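In this view, the complex is presented without one of its protein chains, the others remaining in place.
Our next item is chain A:
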Amino acid sequence: MDEVVAEYIRRTVLKIPRDEIRTMLQQWGFLSEAQLQTINFCQIKENISQHVVQLCEENAARIKQAAVLDIIYNHIYSNKRLWSVYQMNKTGEETDFFDLTDFKKKFKRRLRSALTNVTINFREYEDNAIWIRIAWGTPYTKPNQYKTSYVVYHSQTPYVFISVSVLKSNLPLLCQALVAASNSHDIREMELRSHSLNSLKDIVFKRYSQNFQSYYPKPLQETNVAPESDLRIIQENKNEKERIKIINSEVFGDGPQPKLEFAQYKLETMFKSDPQMNVLDRKEPFRCLVKFSSPHLLESLKSLAPAGIADAPVSPLLTCIPHKARNYFKIKDKKYVSSISFVSP
């Protein structure tokens, strides 16, 4: 077995938390059940990985099998990578069925015609997701298995989720190959990024709970709802709190929010100041970047108004994130109106 493959398998196994190694190897299916039984999963990971490499040696593992193990790892631990969402435009004819073999063939052919030194692997999952793993090389060097990009394509949708890797220069090539393979004519970046792949899917497939406009007044709340706190505590601002709660759930919906970590607003607006201050009167846009970050941005935005930190309703610039399916914005001045407003490119 190739030394590169052996080392790669060893390092991949080392990444897996010890309790998960057995299940992941089973899912991989490259080692037989009998072989798995010989491994002592209670020893330290170093030894487990060495043993696994030995067994793979017996089975003559090649890079293709090692790549599958890597895909399995990244599928389960997809939150360790940053994912960007891209949208493709189909050429117009409604293709009733999706030919997977054709897709794979075209993808490989297109990618390899531009760069021969790549390792390409595919794996399909039940939810119609096709995972593609690409290890990049250069025209002069073999593919580096540690410099990988991952693509998740749901064939029934125009959306592709790409995990940006260190080699951003290969991104155009990757996009071209995807466009060619899926018979689309265009691909565009949606300015939506997160570590949580499932949340990105929730946003673009509209699977999160959305707010519904209600044009009739809400029925009066029952005043005899089970008291959550001591009856001796009287909330003076209960009406206000109720109002905020209603507005908040109208804006955010009642279910859990998709998990995003950032929202970034690039301001290309004019600085508005007292004319006497004489600041930046060169009439150039004031370049400013506002970035919100949080372990769970949308939930924290949802809790701003009830916590009293912001007025309800919260600014539409923040609440439009799931609806517009983007968290990177450019804000420009609206022409002819002196107020700053939101214009998406």
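Operating definition for what follows: a residue touches a chain if its C-beta (ideal position, glycine included) is under 8 Å from a C-beta of that chain, and two chains touch if they have at least 3 such contacts; residues count from 1.
Quick note on the criterion: contacts and distances are computed from a predicted model.
*Asks:* Would you kindly match the missing chain to its UniProt protein name, picking from "Distal membrane-arm assembly complex protein 2", "Trafficking protein particle complex subunit 9 isoform X7", "GPI-anchor transamidase" or "Centromere protein M"?
*Replies:* "Centromere protein M"
*Asks:* Could you tell which one of A:T101, A:S169, A:N239 or A:Q276 touches the chain left off the display?
*Replies:* A:N239
*Asks:* Based on the whole complex, identify which of A:A60, A:L100, A:C288 or A:I309 touches the chain you can't see.
*Replies:* Only one listed residue reaches the unshown chain, and that is A:I309.
*Asks:* Would you write out the residues of chain A that touch the absent chain, in ascending order?
*Replies:* So the residues of chain A touching the unseen chain are 233-237, 239-240, 308-309.
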